[in-house]
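A single protein chain has been omitted; all remaining protein chains appear in their positions.
Letters A, B and C mark the chains as written, and numbering starts fresh at 1 in each.
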Amino acid sequence: MSDILSFASDYLEGMHPAILKRLAETNLVQTTGYGLDPFCDSAKEKIRAACDCPEAEIFFLVGGTQTNATVIDGLLASYQGVIAAETGHISCHEAGAIEAGGHKVLTVPHTLGKISAKVIEKTVRTYITDESRDHLVMPGMVYLSQPTEYGTLYTLEELTEIHNVCQKNGLRLYVDGARLAYALANETNDVFLPDLARLCDAFYIGGTKCGAMFGEAVVLTRRNLIPHFFTIIKQHGALLAKGRLLGLQFDTLFTDGLYETIGRDAVRFAGRIQSVLQDNGYDLPFISPSNQVFVTLSDEKKSRLDRVIQTCFWEKPDDEHTTVRFATSWATTKEMVEKLISVLIELK
Amino acid sequence: MSDILSFASDYLEGMHPAILKRLAETNLVQTTGYGLDPFCDSAKEKIRAACDCPEAEIFFLVGGTQTNATVIDGLLASYQGVIAAETGHISCHEAGAIEAGGHKVLTVPHTLGKISAKVIEKTVRTYITDESRDHLVMPGMVYLSQPTEYGTLYTLEELTEIHNVCQKNGLRLYVDGARLAYALANETNDVFLPDLARLCDAFYIGGTKCGAMFGEAVVLTRRNLIPHFFTIIKQHGALLAKGRLLGLQFDTLFTDGLYETIGRDAVRFAGRIQSVLQDNGYDLPFISPSNQVFVTLSDEKKSRLDRVIQTCFWEKPDDEHTTVRFATSWATTKEMVEKLISVLIELK
Amino acid sequence: MSDILSFASDYLEGMHPAILKRLAETNLVQTTGYGLDPFCDSAKEKIRAACDCPEAEIFFLVGGTQTNATVIDGLLASYQGVIAAETGHISCHEAGAIEAGGHKVLTVPHTLGKISAKVIEKTVRTYITDESRDHLVMPGMVYLSQPTEYGTLYTLEELTEIHNVCQKNGLRLYVDGARLAYALANETNDVFLPDLARLCDAFYIGGTKCGAMFGEAVVLTRRNLIPHFFTIIKQHGALLAKGRLLGLQFDTLFTDGLYETIGRDAVRFAGRIQSVLQDNGYDLPFISPSNQVFVTLSDEKKSRLDRVIQTCFWEKPDDEHTTVRFATSWATTKEMVEKLISVLIELK
Partner (left out) sequence: MSDILSFASDYLEGMHPAILKRLAETNLVQTTGYGLDPFCDSAKEKIRAACDCPEAEIFFLVGGTQTNATVIDGLLASYQGVIAAETGHISCHEAGAIEAGGHKVLTVPHTLGKISAKVIEKTVRTYITDESRDHLVMPGMVYLSQPTEYGTLYTLEELTEIHNVCQKNGLRLYVDGARLAYALANETNDVFLPDLARLCDAFYIGGTKCGAMFGEAVVLTRRNLIPHFFTIIKQHGALLAKGRLLGLQFDTLFTDGLYETIGRDAVRFAGRIQSVLQDNGYDLPFISPSNQVFVTLSDEKKSRLDRVIQTCFWEKPDDEHTTVRFATSWATTKEMVEKLISVLIELK
């Protein structure tokens, strides 16, 4: 609707054409509500297969904050909190939804959005060795995002170490996969769906930012991990009446491996944008391997950029500069990227 | 997907074809997220016009329970509760979502799903005259549904009386319009959108059951009635990333008066089904003027019906009978109704 | 401090003299905080013995509403509610503390404050047979008070039936014993501490109204019934720093059977007041066997009574009458009762 091209986020457009097509084809089909329909059944079956986890219980929710709040509430006892990076989405960008559910987010230091098995271990040690620990919030689970809010990726080795420290200390491990398709599509990535299913207690496969209109697929990797989770979802206002809409979207995304490939162009485009920025002397606070690129601009340059390209505010490192984010997505085209690159070169 | 015809609910199908069409047309348009897009702006303007309430603030949420929990939480102070019919949706069918938000539902007796100004007044009197009232939950607002869970309608006179008793006693008035289109489409109805906007503090215009894929439009009838409601929505996990989907749906529903007429056939069909049931000696627990019809069957008859028509369980009045609900909707066709009627006549 | 004699409640005075004596004797003794002291240890041992329940875990809290909110929160899963009489203390006189903790109170009809195994069974049946039960709040426990808010007592047979229906249906049984001493002291009572320990999952032995300055002793009748209950107590702001104060009080109350006898005079006095009221033609809404007596007066008579005797407002049955409560307690003396009786005879 806007005249100017936007790279502000990866949820700027509607849905992958294959989803739109099936939505049209099935529009007047009658189904039962609340996810108890054949579309959901089929999608669940395909996700179980893709995760190589026949025991998995799958639930479809609408959005990311909702999913995090509901799953975390389901996994934690009232006296437990969730360990997360200071930069974790639940730590700072969910308007206190976790706390509104009664739980503390136990923030720990990060490296480019990632936390380590070591820092988790240390947090647990500090709790256990504190003689007043019964007056503290007990660490009950670990929250990661893959890719992280900085676009970085946990390696299989790192995730395995985190899994091990969780197992050893009775912590549940949960991965927020809002942008999971962009991790899976990355050439350097070595963490795949079966790895997540094997190493995590729960994770979610993001739809909203990865080709769906909306929707996130929660994978609970063991039966009855969260008893009565259906009712917990309902209580959180997170149960979609026409659940079939979610089923149909994930059924499409998990047909012919679409989900695993849908992010490829986006990651390639982001890499190219990042190279151009580097080649042209832009100030990149860090290198991101995923579909997000971060750059720090003087406010003067930023206001010139704003006239032609929409970006996302990230933070203000000082009073005269702003860090912005460019996000590519499944809907980004070569033409859009070329346009952006020419603007960036000119702006330099 | 099922072989048998279903009258189980009014959210069995996808969306009105006009919405599907616009969804397809605008699919790759880029917009900002979270409801800050031109589709939402346009929809809000149309709803303000339809409500004759230029001051109204409009917010789009995804589902009914979510909307009720979020609005009620926004309207109540921590020490207040919400008055509702014992049969109100928030009282019994929302898995405790209101209580999960910290608020008590103060249930009062009903007549076919409706509560009266008198019973509200009495509840407030009991609170005020109790010398221990500071130990009680203070009534802070009234929750109604129009139509009610029994399909009955408040008249303009009844709603005005309730408005007056709320004004007099400092109670907020909130109307759940999950099925509002079916009230508006009823020939006997005399409560229209401008009446709701004039008499209520807040209400919601239901989309999910009234032609939309999903979505409910909250109308706050005065500016700043709920400060920071955007953040409250986010905290409840109720903020849709691609808010434009909601805007587009309501923009379509409020173009050329579609919303006001979309329920007409459904109401007419329901009336016809009800007449046929009465004419054929079925046991109707009460008469419903809206798109829902209730009938009590012996369990034997019910199991025969189940083979050809899907219905919704309502309650078990005794061990040998079941009351079921038939719901029509915007998607119900003449052929479907004729099929149902012939089944009912045969089953008699 | 007031010139007029008060029968308004059973928490008008300070503490039993034996407690005051020990408080003075031990005032400057140093102990660890939070209930981890020898006074608490000793009190717990005595309570376990009195309950004939060596496995019991005992926790001391400060007040009744706090205890109910903390125990119920500890016993329920997030998706569960607590069954209670409409007249139960948690249903109406705790300012929504249970709901503030996120749980619904599932109110059921009562007879003079008591609920029956039958009504509990019916509530569970309704839940189980409802095909939409996953959208409802699951009954997770039963809350009773002994004596009830009407001063009535559950018999051993009634409590056993309730225990059985709870066992059969996976419900936890919890008894609020705010005034338990007055039940135990009643000649007609046949439910003793070992019965409560055998039939309930949890109950509390009231101190505040039964001779202590303050304090309630929670008895969890099985080990680890509520994991990390200490932390849950802390989280509810219910952990007293100088827990020894609670230990010392209950240690005194459970020395030489003081708790079992402390209510005897109060019950006898209440019986005598009730007889005098009946003999003098007063309007008693019901007969209460415990330390509470209820009488309905014209507002004119009430205002005359108010000049000489303080009572507790109970309810207004109509615009011209008020029901009031007289409560006796461990601190009530023969002289106080005689004074009240002479006033009542004169007022007649």
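We take it that a residue touches a chain if its C-beta (ideal position, glycine included) is under 8 Å from a C-beta of that chain, and two chains touch if they have at least 3 such contacts.
Not measured: the values here are computed from a predicted model.
Contacts of the undrawn chain with the visible chains, over the full complex, involve A, B, C. The residue touching the chain not shown here, chosen from A:36, A:49 or A:92, is A:92.
Among C:14, C:170, C:194 or C:317, only C:14 touches the chain that is left out of the view.
The omitted chain makes contact with just one of the residues A:100, A:193, A:305 or A:336: A:100.
Across the entire complex, the residue among A:25, A:55 or A:130 in touch with the chain not shown is A:130.
Although one chain is hidden here, its contacts on chain B can still be listed: residues 73-74, 77-79, 102, 134-136, 138, 227-228, 230-232, 234-235. Not every partner is drawn; the one left out touches chain A at residues 78-79, 81, 92-96, 99-100, 102-105, 107, 129-132, 134-137, 313, 315-316.
Residues of chain C that touch the chain left out of view are 1-2, 5-6, 8-9, 11-15, 17, 20, 23-24, 26-33, 37-39, 62-70, 94-97, 100, 208-209, 213-214, 231, 234-242, 245, 310, 331.
Methods note: only the chains that are shown with their structure count from here on.
Taken as a contact graph, the chains are fully connected, with every chain touching every other chain. The geometric centre of chain A is 50 Å away from that of chain C, both derived from CA atoms.
Remark: chain A and chain B have CA centroids separated by 33 Å (rounded to whole angstrom). For chain B, residues that reach two or more other chains under the stated contact definition are 94-96, 100.
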